[in-house]
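Note that this complex is displayed minus one protein chain, with the remaining chains in position.
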Amino acid sequence: MFLAFAVFGLLGLMLIFMNKFLGPSRPNPTKDKPFECGSPYLRDEINPFPIKFYLVAFIFLLFDIEVVFFFPWALIFKEMLASALIVMLAYLFVLVVGFIYAWRKGAFEWE
Amino acid sequence: MLGGKALSSGSEKRSGLSEMKKKQGPPAQFITTQFNSILGWARKYSLFQYPFITACCGMEYMSAACAHFDLDRFGAGWTRFSPRQADMLLVVGTVTQKLAPVLRTVYEQMTDPKWVVAFGTCTVSGGIYDNYAVVQGIDLVIPVDVYIPGCPPRPETVLDGLLKLQEKIQHQEQEWRWKKRKP
Amino acid sequence: MTRIQKEARPDTMLLNMGPSHPAMHGTIRIMLELDGERILNSEVEVGYLHRGFEKTCENRTYFNLLIYTDRLNYVSPLINNLGYAMTIEKMLGVEVPERAQYIRVIMSELSRISDHLTCLAAMAMESGAFTVFLYKMKAREFIWDVIEQTTGARMTTSYIRIGGVRADLHADFDTVLKTAIVETRKVLKDIHGLLDKNKIFLNRTRDIAVMTPEDALAFGWTGPCLRSTGVYYDVRKAHPYLTYDRLNFEVPLGERGDNFDRYMVRMKEMDQSLRIIEQAAQRLQKTPAGVLAQAFEPAEAIKASRLKRIKGGVNLSPNLEGSERDKYPGILSADKSYVIPPKDDTYTTMEGLISHFKFFMKGNGIRPPRGEVYFSVEGGNGELGYYIVSDGSDRPFRLHLRAPCFHIVAALEQLIRGRYVADVIPTFGSMNMIGGELDR
Partner (left out) sequence: MEEKKTLDLLKQTFPAVVKEASTNLGDDVVIIDREGLLGLANFLINKPHEYTMLLDLTCVDFLGQKPRFEMVYHLFSLPQNKRLRIKARLEENDLRIASLTSLWKNADWLEREVFDMFGVNFEGHPDLRRIFMYDCFEGHPLRKDYPLRKRQPCIKFRE
């Protein structure tokens, strides 16, 4: 068991760092700039992008973490008393209130 | 073999290896040359190409890269459309004066080690377009390793050019990160 | 400072879909003003493959310009040759024999099929269907085999000459043509199965970049893109040239003028082209089939002609230019002053040598009368027109090419306004922009 971990761990690490060791690095000013099909950049400063993307990403993160807590709970759901159900419902209730608040506030409108 | 032969420029075929042999002592020399040829072998058979296609040779490149005359048999079939992941810049078709800055930017943004293959007579010497609009040969813009003649070159000539490049990579003095580079 | 930088709002993203982009065929730069994924405004910049074709035309003789016409629309080179040769024949008033006309019809239809195959292959690959790309390239290899065995080159053929064609068809032309037709039909059937009802392809191309017939005419659209909007205009039917009036074929029309219709019109046009080729190949049998000349080096011909006058004519290797004199009446026009003198005469008789030398001498050769002419053929993308002004010398005074895809790409900015970035790729693919023809 241990041997498998050692061999494949070593192989994984080697593959990751072999590139860093073998690749010759010759930095030059153009290489550091982003690649835009080779044509000159249209904006000198950083390209702005609309705020609604950040909002959606943040809300997704929030509710994704919420779902993660369900997994361990669901595993041991069979052996637990009814009280665990009430605890999880309370936890769920708090987040549903947040969800409705975000909905009302119009965080999900896209246009 | 049909058509003209591909010609690799400045092919220091044997010179790269022989210099190295003289420098170190016997045991160290054996290790570095072995390591060098292993590295050359590895790089030779996994060339990721960046097809910088502009004109009619692109049609011939399509045939050369597709099922009939397969580039993939020599390990160079995988086309990467970003210079960060490509080893070989395949300049295909006429490069005009307006496109020259784009070509130089793409070349400089490619990661090392990198090679350039000039595909078709227009890239080698401006071809039949000797006028105000065309760069007479892309070696005015970027250093070129292998020149493939033909307008457009037959797919067999393209494969021959690829083999010449692989031979050059194999016998080249390889580079790696902490190697003491020549002054 | 490009136009879009001046017009752009400060809070939008300006993105380059630049020349060296896999979907931009390497020669077009689209500058997009984006609000997230939606395109507010765009500017198309062309000219990355402007190779000075029209300026070069003023410094080359009519005969030497043939090789430049292959590289215009390099996906269907024979149609460019045809347009150029027929424009000069119209100016000279040269009559091309019937067998050469049928060979020209077959060759330009083969070239049209390879044009549509390459265009749809690129469009499908850029929107994700890589297998379609490989299938079409396989079919195109068969088409190119036929073209290579008759003209000698896979793509840059310059086979259609002023006054006829360069050489007659070789002996086993029919077998090669039959395999090509069978293979192409098989591939077309596969592609219909793969793409016609494919949900992903339909979502990406149905009702996207819709072009109304009035707008299409205002932009001067011609060819498959115009027919996809439902307007019935095909140069082969409107101004019939060669023997198109004796061959029956339909002209497929689209209904809504969106990307899918442009794809479907091209697919149906390939079936029609195959029908034309079969009809023309049948009629070709009736005209006298020439015999393939046995290889016989020119040096021996010259040595033999010194000893005694050659009576029965000389057999020269077929790839020698103009080597089949006995088949000349079939493939080249009778008007001697505009056609390369046959090699049999050049190597064996004094008059032949003089006429050969005079044809290629500076100042002689093909000299159309002073004046101008405009003639157009149905190219892969639309009406490919040549406007030649000649001043009597052997070089064109001015040659202007009406590039069909120059007008089609001019409408790109209007088509992609308000759409998503992902819609630019199938729209641009269905337009079949060819750099050599667009930027000349």
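First chain written, first letter: the chains are A, B and C, and each begins at residue 1.
Just so we're on the same page, a residue touches a chain if its C-beta (ideal position, glycine included) is under 8 Å from a C-beta of that chain, and two chains touch if they have at least 3 such contacts.
As the structure is a prediction and not an experimental result, all values here were calculated from the model.
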Thinking of the complex as a whole, which visible chains are touched by the chain that is not shown?
-> B, C
Among the options B:33, B:79 or B:97, the absent chain makes contact with B:97
Of the residues listed, C:185, C:246, C:283 or C:400, which one is in contact with the missing chain?
-> C:400
Of the candidates C:62, C:84, C:159 or C:233, the residue in contact with the absent chain is C:233
Where B:38, B:67 or B:140 are the choices, the one touching the absent chain is B:140
Of C:126, C:168, C:383 or C:437, the residue touching the omitted chain is C:383
Could you please point out the subunit C residues that touch the chain left off the display?
-> 3, 46-47, 50, 52, 54-56, 58-59, 90-91, 215, 217-220, 222, 231, 233, 238-239, 371-374, 376, 383, 385, 387, 389, 397-398, 400, 402, 406-407, 410-411, 414, 439
Considering the whole complex rather than only what is displayed, give the residues of subunit B touching the chain that is not shown.
-> 97-98, 100-101, 104, 130-133, 135, 139-143
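We adopt the following convention: only the chains that are shown with their structure count from here on.
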If each protein chain is taken as a node and each touching pair as an edge, is the resulting graph a line, ring, star, complete or other?
-> complete
What chain pair shows the greatest number of contacts?
-> B-C
Centre to centre, by mean C-alpha position, how many angstrom separate subunit B and subunit C?
-> 31
How many angstrom lie between the CA centroids of subunit A and subunit B, rounded to a whole number?
-> 39
CA centre of subunit A versus CA centre of subunit C: separation in Å?
-> 51
What are the residue numbers in subunit A that touch two or more other chains?
-> 37-39
Tell me, which residues of subunit C touch at least two other chains?
-> 18-21
Can you list the subunit A residues touching subunit C in their complex?
-> 36-39, 41-43, 47-50, 52-53
Enumerate the contact residues on subunit C facing subunit B in the complex.
-> 18-22, 25-27, 47-52, 55-56, 67-68, 70-71, 74-75, 118, 121, 133-134, 137-138, 140-141, 144, 154-156, 435-436
Could you pull out which subunit A residues touch subunit B in their complex?
-> 20-26, 28, 30-31, 33, 35, 37-40
